[in-house]
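A protein chain is absent from this complex, but the other protein chains hold their places.
A and B label the chains in the order they appear, each numbered from 1.
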Amino acid sequence: MFTLLFIGMGLSMVVAYVLIRRLQEKPWTQHGILEGSQDGLTSSAPKVGLWAFLGVVTSLFLVFIGAYFMRLDMSHGGIASGQMQGWAPVDEPGILWVNTIALILASIAIQLAHGFDSSGRGRIRMRRYFNAAGLMTMAFLIGQVLAWRELYATGNFGVSSPAFSFFVLLTAIHGLHLVGGLFVWSRTASRIRRGLEQAQLQEVAALRQSVSLCATYWHYLLMIWLVLFTIMLST
Amino acid sequence: MILSLAVFIVAFTMGGLNYVTTVLQARCRGMTLMRMPLSVWGIFVATIVGLLAFPALLVAAVMMLLDRLIGTSFFMPSLLSMGEALDTDGGSPILFQHLFWFFGHPEVYIVALPAFGLVSDVLSTHARKNIFGYRMMVWAIIAIGAMSFVVWAHHMYVSGMNPYFGFFFATTTLMIAIPTAIKVYNWVLTLWRGDIHFTLPMLWATGFIFTFVHGGLTGLFLGNVTVDLPLSDTYFVVAHFHMVMGVSPVMVLFAAIYHWFPKMTGKMPNKMIGTIHFWMTFLGTYAIYLPMHYLGILGMPRRYYSYGDTDFIPASAGSINETITIAAIFVAAGQILFFINVIYSLRKGKESGPNPWRSASLEWQTPDTPPKHGNWGEKLPEVHRWPYDYSVPGDDEDFIPQNHPIKAGETSVGD
Partner (left out) sequence: MAYVAIADRDHEQHLHDPDTFISKYVWSQDHKVIAIQYGGLAILVGLVGLALSLLMRMQIGFPDTFDATPYEYYQWVTLHGMIMVIYLLTALFLGGFGNYLIPLMCGARDMVFPFMNMLSVWVFLLSVIILMISFFVPAARPAPAGRSTRRSLCSTERPATIGEFF
């Protein structure tokens, strides 16, 4: 399992590094200026920044997961077990499945929001789906809090139980990242609400880029959640 | 303090994302990655290392905060306090150490890599010679950055972790010495047969080479498990890391500040005050840390409040301690000279003009000194060559700035 930690660390670094290096070519020849293009012109800088940030977040979650596994190992007779408390596994509340579905729907909605063209009807749909994604995410977060309360109410788990502490910690960190995403979402949503109908092509292109970046972030957090959920279910 | 660290990590992440994106996206025409000065490479790779390593500190800090505040037992094993068993169970301090040092070792390279980059630029400018082996320097920076993630447990040889891990980490630690050594050789080779001008920044840069070699050699001792066992937690370790993290980067710090001072303010730093500052610092820090190595070999442990009366630590160690303390006060006082120099030069320093050191890299080619908002005036520059065209044979000047076009008859531009 130590090897798992190692591989995980290595992987995150390689992934982040490769992603960043992929864009290392001379930036002014990245893509030519397309005259008369339907879309407006944007800069790829925010995209690079987001991917760099995702590298950081990957590192964070991998370290958390690594710590989780190391702790698991120690309870099961690893290096320093001895009289250690056994790992009383947490029985995941059923509501977590509902939450998962909510988050999947949010991802789908936001991806669809990005796909619409710049026509009038397309813009309205973009707004609707984007808002829907935000609502589903809020539902997910509320569901997470409900899950915590349910677990705590069973009374089986003191704060010193490692499984419980890790459960709350991992879901809380993931939730915090979603909250941050919602903050960006709300700013984008208000930009969409304010100027979508009359916006010029340039502004629509910028809005679509924001939606696209949000979509990337949402898919990423969904993936993290699936990984966390699977790990917690199986231990 | 833990909360303050967490907040700092947020600040660092924001800044770091900025640097990475700027280097990747905002370079001007002609500035390929392999035409960037080594300063940028050092800072760039250090930022990437930091972005990936600071989360480990954040994790450790968050879990530690939770342990202290609400009594989780991430790191707390079953403990007896005053005869009563505590609530905690199942945690492990070794977990904390792994987490902390997984961050802690890359952290020292986050400090060292920018220093390596900056000093390369200072050395080549003041020796009027291109940095020897630019490509290898870039690869060495990248290699050190990448390998810094797999050496962390050399801080934990005596922690009680599985001893076999020690073998692995000792090997990687010695491996990371290879690119570092390559860099040292290249710096020395840059100076070899160069047209060295012993300006103020050059003094500090040379001081860096001395102190870094010194500190790096003692690091080789500590990297080996068996040699580390008697030296661990002694003053030998303290002397090593202060040399390599304290003295050398600080030498680079002052070299860089004096080197770019004319760029930032338009005035030259005062050479006399700066030279006295240098010698006080250089000799003083040697006076502090050289004897400290002997104390460590003697076995004097670190992080002890006082040493009492033992045979194991003779009275002469006490007098060495006194000398070191006096040297420390001397060095600390010497830093006042730095502030005096800055203030004096700001007010009465000689006007420097746009490029007093006749450096070839791009930042010296701004239309205004100090650069105004927007840096480049109407039009962004275009880069045609690498930043190290010094003493190019056949050329009238002894340097060619990066944004000068290729002249007729010029073949290689050093890419």
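Please note the rule applied: contacts are C-beta pairs under 8 Å (C-beta built on N, C-alpha and C of every residue); 3 or more make two chains touch, one makes a residue touch a chain.
Because the structure is a prediction, the values reported are computed rather than measured.
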Candidate in contact with the missing chain, chosen from A:49, A:93, A:143 or A:162: A:49
Residue in contact with the excluded chain [from B:324, B:337 or B:392]: B:324
Sole residue of B:7, B:34 or B:188 that reaches the chain not shown, by the stated touch rule: B:7
Where the missing chain touches chain A, by residue: 26-31, 33-34, 37, 39, 41-45, 49, 205, 208-209, 212
For chain B, residues in touch with the removed chain: 1-5, 7-8, 10-12, 14-19, 21-23, 25-29, 31, 36-37, 39-40, 43-44, 46-47, 50, 64, 67-69, 71, 75-76, 79, 81, 86, 88, 91, 93, 96-97, 100-101, 104, 107-108, 110-111, 114-115, 118, 155, 245-246, 249, 253, 256, 260, 263-264, 303, 305-306, 321-326, 328-329, 332, 335, 361-363, 366, 370-371, 373-376, 379-381, 383, 387, 403
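Basically, only the chains that are shown with their structure count from here on.
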Interfacial residue positions of chain B with respect to chain A in the complex: 13, 16-18, 20-21, 24-27, 29, 32-33, 48, 51-56, 58-59, 62-63, 66, 70-74, 76-78, 87-92, 94-95, 98-99, 102, 146, 149-150, 160-162
Parts of chain A lying in touch with chain B, wherever the complex brings them together: 6, 9-10, 12-13, 16-17, 20, 23-24, 26-28, 43-45, 48-49, 52-53, 55-57, 59-60, 63-64, 67, 70-71, 74-75, 79-80, 83-85, 87, 158-160, 162, 165, 169, 173
